[in-house]
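Structure provided below as structure tokens; questions to follow.
Apart from one protein chain that is not included, each protein chain of the complex appears where it belongs.
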Amino acid sequence: MKKQKNIFNWQADRSKYPEKKKNGKLDIDMSSGKFVKLWQGPNHPGITGNMSLELTISGDEVVEAKTHVGYLHRGFEKLMERRLWIQCFPTCVRMCVAEPDYNEYLLAKSAEELSGIEIPEMAEWLRTLVLEMARLQSLLRTVPGQAGTLSLGVGVQWGVYLRDLVLDLFEELTGGRVYHMYIIPGGVRGLLPDGFKKRMEEVLKKIDEFVKNIENLMFNNIVFKKRTIGVGYIKPSWIDKYGIVGPNARAAGFKRDVRKDYPYLKYNELDFEVTSEKDSDIFARSMVRKKELIMTIDLIRQIMAKMPKKGDIKAPTPNVLHWKIPKGETYVRSESSRGEYGFYTVSDGSKTPRRINLRGPSYTHAISLLERMLVNANIADVHSIMVSLQTCPPEIER
Amino acid sequence: MENIIKDIQNRFEVSDIVNQRDNITFVTCEKEKTIALITHMKKNLGFKHFVLMTAVDWIEDGLFQLTYILNNPKKKLDVAIRTFISRENATMETAHKLWKQVSTYQRELKEMFGIDFPGSPRVNESFILEGWNDIPPYRRDFQTKEYAEKTYFPRPGRKTNDPSEYMKKNMS
Partner (left out) sequence: MTNENKNHDKFLHEENKIREVEAPDGSIIKVDPLNDYFLTDRPVVREPKNKVVEKFLNWARAESLWVLGFGTGCGSIEIPPLVTPRFDAYRFGVQMRPTPRQSNVFIISGYLAVKTLKRVIRTYEQMQGPKYVLALGSCTINGGMYWDSYNTINRLDHFIPVDVYVAGCMPRPEALLAGFAKLKERIKAGRAEGANEYAEKFDWYKANQKKIINDWNMPDYNW
């Protein structure tokens, strides 16, 4: 007997859908009525930042996705070419809004490396502290933000409130709330204020509590589990193919962390384990971020304990208004909360940089990887997948 | 690191070797051999992670410098490969078959520098800019200040001082 055809032509395995033409392109005929073009963004609540997705959907399934960026392009790399090195510092922090301190650190580090300046130990400790605090405030937004994509807004309210407390500490230390400009070539701008340690500990205690609560709210929540386990899978073989770094790679079992692999600042004196998970879905990535949050709290405690009380905070630098950096080029990297974050800097021996290029993790995650991951995803999951990659549009287009 | 540099020096005649740090080396390679060198490094030497690809405009020499930075995650080494191409009719062989994200970089370079990568997917689509009519903006001969003043209705009353002279005047 012939096998009866399913009237809806439903296929359990949708990965071969839509069919491919002979030349390898997808067989999408818009006039057939089977497909609809759907734009998500830039003005859409389900988009991280200001970017847009052009989705071709069939039913409620995405068959093709294209990312459109450029809504935040300010031309930093061009602007920095016509500014003095010292003028680049307030400019470069604005490249990524979520964690601006990495930009300052990387530019300072490249300038120091090219001109051969060694920074004092106290400045290294303070830089480490500021970078970890930046990671902390970023993770406080993104860990509960994953639940926020599934309309679980309570965690977001808690997280943003605690992030504000961390920003208050930043304000105390640097004077700025979001943009700090604390790290300058040769060192940092100031020592810790009196009683900073105590206030930091108070905030960290509150965050400890928050981590416990978020455990119950998110990771033991059946809705969250059902919506995230098995969704947004990244194959381990994609890690090198698509250039995936940071928590997204660690969730696939790749223990890659710039802090461990290429220790910078004081990370080799701190005690930490690279976190990792195996499942490589949204749940695993959230889990890695939560572990990272716990690790960051621990690292800040370690830094506060190990840091000397006093010391030089700035190495002598030439007059910054006439500062010429010798000819050369370098690439420096650091681990931001999204992954490897690097600056490629070229100096031609003049007062202004020849070229500064930023390698942001979102550049690969949000374009080539996201376009691949969204294929055969459900429309309702698009937002979750995007947030789980932790994309930050301003660093894509600079 | 030394073995790797020796190996690629013998095979591809790279020159101008600069050991910037212990784990990163900059080398220069000829335009024709670059893609072969990158393929060799990926397939045989374990440089599996593509860090970045960008261009530098050396307008004085009439050259674009293309830089590819490759990373070996196991040995924790970086090699940056420089290659120089002519500024006029700038074209370069595409490397999009090696890594998926390379096509994005090439799209950006095509738009921002005007370097063509024939065969790279979607290379001619606009990436960041929309309706751009001028020369590619990252080229050194594009004057961003003049363009902005001409186009975007600057608010009158803005003063720009030369920082060093301004400081001299106010400090004395």
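A and B label the chains in the order they appear, each numbered from 1.
Note that a contact is a pair of C-beta atoms (placed from the backbone, for glycine too) under 8 Å apart; a residue touches a chain by one contact, two chains touch by 3 or more.
Since the structure is predicted, the reported quantities are computational estimates derived from the model, not experimental observations.
For the chain left out of this panel, the touching residue among A:D27, A:D60, A:D164 or A:D312 is A:D164.
Looking at B:I17, B:A36 or B:A148, the residue that reaches the missing chain in the full complex is B:A148.
Among A:A65, A:L84, A:V143 or A:V156, only A:V156 touches the chain left out of the display.
Considering A:H73, A:K109, A:H180 or A:R250, the position touching the chain not shown turns out to be A:H73 (whole complex). When the missing chain is restored to the complex, the residue among A:R94, A:R189, A:K241 or A:K351 that touches it is A:R94. Residue positions on chain B in contact with the hidden chain: 128-134, 137, 142, 144-145, 147-149, 151-155, 158, in rising order. Residue positions on chain A in contact with the hidden chain: 42-45, 49-50, 70-75, 78-79, 82, 90-91, 94, 97-98, 141, 156-157, 160-161, 163-164, 177-179, 394, in rising order.
The definition used in the following text is that only the chains that are shown with their structure count from here on.
Computed from the mean C-alpha positions, the centre of chain A lies at a distance of 23 Å from the centre of chain B.
On chain A, the positions that touch chain B within their shared complex are 69-70, 73, 75, 77-79, 81-82, 84, 87, 113, 240-243, 245, 254, 256, 261-262, 321-322, 328-331, 333, 340, 342, 344, 346, 354-355, 357, 359, 363-364, 367-369, 372, 397.
Residues 18, 20-21, 23-24, 26, 48-52, 54, 56-57, 67, 69, 73, 76, 78, 80, 99-101, 103-104, 126-130, 137-138, 140, 142, 144-145, 163-164, 167 of chain B are the ones touching chain A in the complex.
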